[in-house]
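Other chains dropped; remaining ones untouched in position.
Each chain gets a letter, A and B, in the order it is written, and its residues are counted from 1.
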Amino acid sequence: MDRIGIKEKIKSLSRLRTEDMYLNDFFHTWKKSDQEIKAVFEVADILRGMRNNNISTRLFDSGLGISLFRDNSTRTRFSYASACNMLGLEVQDLDEGKSQVAHGETVRETANMISFMADVIGIRDDMYIGKGHTYMKEVAASVQAGYDAGILEQRPTLVNLQCDIDHPTQSMADALHLINHFGGIENLKGKKIAMTWAYSPSYGKPLSVPQGIMGLMSRFGMAVTLAHPEGYEVMPEVEKIAEINSAKSGGTFSKTNSMAEAFKDADIVYPKSWAPFKAMEKRTGLYGKGDFDGIDKLEKELLGQNADHKDWECTEELMNSTKEGKALYMHCLPADITDVSCEKGEVAASVFDRYRDPLYKQASFKPYIIAAMIFLSKVKNPADRLDTILNANLPRIV
Amino acid sequence: MDRIGIKEKIKSLSRLRTEDMYLNDFFHTWKKSDQEIKAVFEVADILRGMRNNNISTRLFDSGLGISLFRDNSTRTRFSYASACNMLGLEVQDLDEGKSQVAHGETVRETANMISFMADVIGIRDDMYIGKGHTYMKEVAASVQAGYDAGILEQRPTLVNLQCDIDHPTQSMADALHLINHFGGIENLKGKKIAMTWAYSPSYGKPLSVPQGIMGLMSRFGMAVTLAHPEGYEVMPEVEKIAEINSAKSGGTFSKTNSMAEAFKDADIVYPKSWAPFKAMEKRTGLYGKGDFDGIDKLEKELLGQNADHKDWECTEELMNSTKEGKALYMHCLPADITDVSCEKGEVAASVFDRYRDPLYKQASFKPYIIAAMIFLSKVKNPADRLDTILNANLPRIV
């Protein structure tokens, strides 16, 4: 994309309503309007275009981007750090450890104490059903109260870097990859995407990826198929959202317990392991009671249940059954690759190998998506501001 | 504060002598002149004013701010990071662990090795009486020698982020909060501040907060009352400093073993747990001998002694006895709140609740105080330089 392309994108952005994003948080894609979703894509493209033309994308001369991760994370950490850096924010990690003990007074106080110079807070908290999103809301309410009381001189906005319900930076990056791959958001209409469960030897992978994909892709008029073995149901609320979205967008949302059915004639396949929602709910309950023996027992049961479905693997045979045998294979990475990272996994090595470049490309959109979410939450007139930045034409590398 | 207000503050700053702060460290408030203390407040206000007017406060285009914490710290870490970021310095943490084993050659060498690009070093080392300040002096002497020998191309200055004796960034932030609350430094004259011990179920909290408060507030003509149960004496040297300061400033410094007496008609109350100085001295001795059984025994004794004073709590009743029942409640946070963070603590939940916003506001001054200390140690003519920065009028957010 050259400067003229960027200019056009800015013009297109100027037609979208984004006022409600200003000083607001990004929790779930389905809480955002179609125009807001589109604005994120546009800003991400514009920022990428500017960076590729060696134009500085800094919005901030100084300021902090706080990161708060409940578990280890390399990819998300670097995506967030990249997004902050690109905009001129310095990342400061708040390392609270893996425990989820902070509540009430502590959350309120800590949220304010770290935010005196914070422009944005990125949180990843996906480990317990019913917890992550709740925690993020608590942090957001705390800094809002601090801002309203004149304690915080700016309202740090929140970006959900993965919660127990949605994974918006992943699904939005995935969608932008699709938009690029198929040559426009309008070309997604009618495309069949198979969001399917796949076998992994590990246990307890979050539901936020399949839920995020269903919740978002159903907005573009796509034929969204959710496939999983019986017992691997996702949250009913999110299924409902996908149904409503599909109805509105002129797409379809269907469910099946057959991987083959999902793959049949699919334009896009997204095979990935996750844990059953009901089991994860139970696990949260056990955790709350401190019943670690119960958790161990549950884990064993789930691993046993898992082992019954080793045939849920994205094989060459299945790939052959997709549209012209050439469906786009997607994954949020890292994937469990048969004979590479494990004996039996989500995907055959030869399939993964063939799609490595597109998979990495898919991941490359995430820093820009995060930067766009931050940008839109900190700027009232994003099109004007991007125009100013573009015209200033400061080089990223001197 | 608008630009005109900032201009006036800069003019007021220009009348203060700050030459001795240039390339110098900030260890204890009582080592600084009245004009120097005032200059820190002015610069803090100016930086805050500029940031609120979206004016970049960067003094540095690049450079490092080293942080060295002997124990875990969220608040101080973020305050220091905020201060560095605001001025354009990138924070690099030197994680030496909790042990205090480094001496002599190692300190000298490490101090120089980390300082080739360091403009400032912030140290928190408050765990052992007789150790923290001594260590900071050793680091300062090491980098001074390196600078004098032409090894370091700039003299990194030190900011004491809490030592065993003083906590200047806390007490100065507290004072700036009072100045704002009472509408001017001159209005502190005659105000009664009760720095009192309070019960906490934990053990060994540092003396640097009460000592810092006594050592600083006694300079403003205030009626400083130090209250604690018998046996909870602070360092006699700091009591002497408070006496001398009070005599000079036209204030008073008094001591009592009654919390009620201290609260009576107070304008400001600061109830907080700390450990007895004598016991902490003994602990350092045991630590030096590696007598960990002795330390355990001492801890048990102190917890026992503590438990005798559960009635030292900041209750509604005590608050009612203050000036018009409306004394300003202060705390360095986090506080031990009865029925919230513990069964019996330093303050009643209803009192804490009522003062939450002022407490957070109090904390909000710390990043600016630290930034002001750094600024004054790196710039010979701070008023001129701030004028230049103000006139450059670069936006913090584009």
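A few notes on this one:
The definition used in the following text is that a residue touches a chain if its C-beta (ideal position, glycine included) is under 8 Å from a C-beta of that chain, and two chains touch if they have at least 3 such contacts.
Worth saying up front: this structure is predicted, and the values here are computed from it rather than measured.
The copy number for the entire complex in this file, given 2 shown chains of one sequence, is 3.
In this section, only the chains that are shown with their structure count from here on.
When chain A is fitted to chain B on its Cα atoms, the angle of the rotation, on a 0 to 180 scale and to the nearest 5, is 120 degrees. Put simply, chain A touches chain B in their complex at residues 58-64, 90, 92, 94, 104-106, 108-110, 112-114, 116-117, 146, 149-153, 378-379, 385, 388-389, 392.
Those residues of chain B that touch chain A in the complex are listed here as 48, 51-52, 56-58, 74-75, 77-79, 81-82, 85-86, 88, 90-91, 333-334, 337, 340-341, 356-357, 360-361, 363-364, 366-367, 394-398.
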